[in-house]
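Take a look at this one; I'll ask things after.
Certain chains of the assembly are absent from this excerpt, and the rest are unmoved.
By written order: A, B and C. Residues from 1 in each chain.
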Amino acid sequence: MSNFNIDHQREGRIGFPEIVFGASKDINTLKNIINHVLEKNSKVLITKLQPEKYEILKNEFRDTFYDLPSGIMIIGKLPTIRKKKEEVGILSGGTSDEFVVNEAFYTLSFLGIKAKRYIDVGAAGVHRLTEKTEQIKTAKVLIVCAGFEGALPTVVGGLFPQPIIAVPVSVGYGVAKGGKAALNAMLSSCANGLTVTNIDNGYGAAIAAYRILNINKK
Amino acid sequence: MSNFNIDHQREGRIGFPEIVFGASKDINTLKNIINHVLEKNSKVLITKLQPEKYEILKNEFRDTFYDLPSGIMIIGKLPTIRKKKEEVGILSGGTSDEFVVNEAFYTLSFLGIKAKRYIDVGAAGVHRLTEKTEQIKTAKVLIVCAGFEGALPTVVGGLFPQPIIAVPVSVGYGVAKGGKAALNAMLSSCANGLTVTNIDNGYGAAIAAYRILNINKK
Amino acid sequence: MSNFNIDHQREGRIGFPEIVFGASKDINTLKNIINHVLEKNSKVLITKLQPEKYEILKNEFRDTFYDLPSGIMIIGKLPTIRKKKEEVGILSGGTSDEFVVNEAFYTLSFLGIKAKRYIDVGAAGVHRLTEKTEQIKTAKVLIVCAGFEGALPTVVGGLFPQPIIAVPVSVGYGVAKGGKAALNAMLSSCANGLTVTNIDNGYGAAIAAYRILNINKK
């Protein structure tokens, strides 16, 4: 089956183009889809792409970028970042969350949004977070990633007034394995007004931030 | 134990006051907490309050409001709604979702935000949604509530560019009982950039919308 | 143990022959079972067969067909397709569902039924579905496959009057991993009169369609 059905009108309708979920597609399907998207777009974003697939795809297309921890691949020239000051702060509990942090970070780059990453500000050492309060306050939207017990969004939600997008990360073992403990903790948070994405969905968090940053465009 | 520890500084820190979760507290605890809050605030919001508790509390305080489906209670004068045009659209799949829709609606009223409710625009009859496209587009933020299979946020997310806060509702039976089927569907949505709250958390969705509407205040 | 107990009377009793579940059997068991079936049948269907097993089996039998995405293997000559117009429409949310779509498609081919595949008509871009309404209406039975949140059968069920067999697909990550989010969404659907098969059970959906198409034979 080589006929696809790309939703080319999506960007006009909701403000951002269709992207490609790389994890479950084979190389031929990927090549075909990418070529279809590039017929009407100047760039493509592929998420959760395995490195061995990237090794093949990078020889097929020009201007490719790949981030190993997240598996995100971008084909085409990135847009100019639209503001000097960062618009999105991406916080995480520990270095093991990097693959999700980066998925959000590079999706935002793809969309022309400046972001800043704050690694290792986990809830078991709150002072690391509070000593950066002033800097974090300058962002318009916060994306907060955490694995294990997922407590960081609760602490952040109690300290900062911005929109907070909590992203559970599948880092941990035993009851934390797969990220459900973090997900449920974030959904249950006492720090009201948090919203949550699927486990490891850094891409979705970035799009959610993008939707928020655009609310005054209308 | 009659000593409480109200977080009176919360409004200054994150932009909205501490509220009271009514479902699991007895009448005496509720009275004491409300009185403590009213010492430094002109109004209080109590969520998920059983009707039999309201019947007692309404005689203890002035200027009370209570919404039976949601169990939300407000004590004190509501603020003037700050804009004529609605800022938040609240969509739901069916009339059974009313208790969550109203929790979001009255929390926004409590915060001075105008909202409009769109009932019965469920995914099994998509035309009911598409025929209201122009009106829904005028809102800055969309809160989308659905029980059973929770498909509505996916359809809405594919049609509209705004920030979308999906709220799973505990309406349904069999595998839909308790709202987990709707929750997981929303978290898994192909319509990217949705974010999700806990099941039945209309209050949290309203606060999340409020955080978003405030991003240009800074 | 080399003695099998093939249910050779099944086709006479319920209208279709016993097939072989390939995933959990080793090569020797498979060869023996296939030979037993071929003693009284002209063709055999094997489902969910790993490619490395096919590489061995294809040298043992004549007239073999194998579909890589689904792992379906057919041994023997296929029957003539019994009608020119398609009798079954197979819809899916995205290209990642191909392995299940094909399992249904080739099982129907094995039974002599014409089917048509509609790929990439997912619920996050409803227009792709509605623009094919007239064509989809011509099928007698619809099989609808979807992973992630599994919203497609709800939308299809609200638009079309045919029998709808919903097939959850194990594509997705986080809470969607393994296909349970899609399964539960389909079982909970507001679009009444859907029925559901096990996750990834394209074969079962095809047999269910076959049972339906035969109701006037009696």
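Methods note: a contact is a pair of C-beta atoms (placed from the backbone, for glycine too) under 8 Å apart; a residue touches a chain by one contact, two chains touch by 3 or more.
In this text the structure is predicted, and so the values were computed from the model without any measurement.
> If you can see 3 copies, how many does the complete assembly in this structure contain?
So the full homo-oligomer, as given in this file, consists of 8 copies.
As a convention for this text, only the chains that are shown with their structure count from here on.
> With touch defined as above, tell me whether chain A and chain C contact each other through largely the same residue numbers, more than half shared, or through different ones.
Counting shared over all numbers used gives less than one half: different.
> For chain C, which other chain has the most distant CA centre?
If we average the C-alpha coordinates per chain, B ends up farthest from chain C.
> Distance between chain A and chain B based on Cα centroids, please, to the nearest Å.
26
> Starting from the mean Cα coordinates of chain B and chain C, work out the distance between those two points in Å.
43
> Using mean CA coordinates as chain centres, what's the gap between chain A and chain C in Å?
Centre-to-centre distance between chain A and chain C: 35 Å.
> Chain B: which residues touch two or more other chains?
157-159, 183, 187-188, 192
> Looking at the complex, which residues from chain C come into contact with chain B?
Per the touch definition, chain C meets chain B at residues 93-94, 122-126, 148-151, 154-155, 157-159, 172, 174-176, 180-192.
> Could you list, by residue number, the parts of chain A that touch chain C in their complex?
Residues in contact with chain C: 1, 3-7, 9-10, 18, 21, 23-26, 29, 33, 48, 168, 170, 178-180, 183, 198-201.
> Can you list the chain A residues touching chain B in their complex?
Going by the criterion above, the answer is residues 10, 13-16, 19, 140-141, 157-165, 183, 187-188, 192-199, 203-205, 207-208, 210-216, 218.
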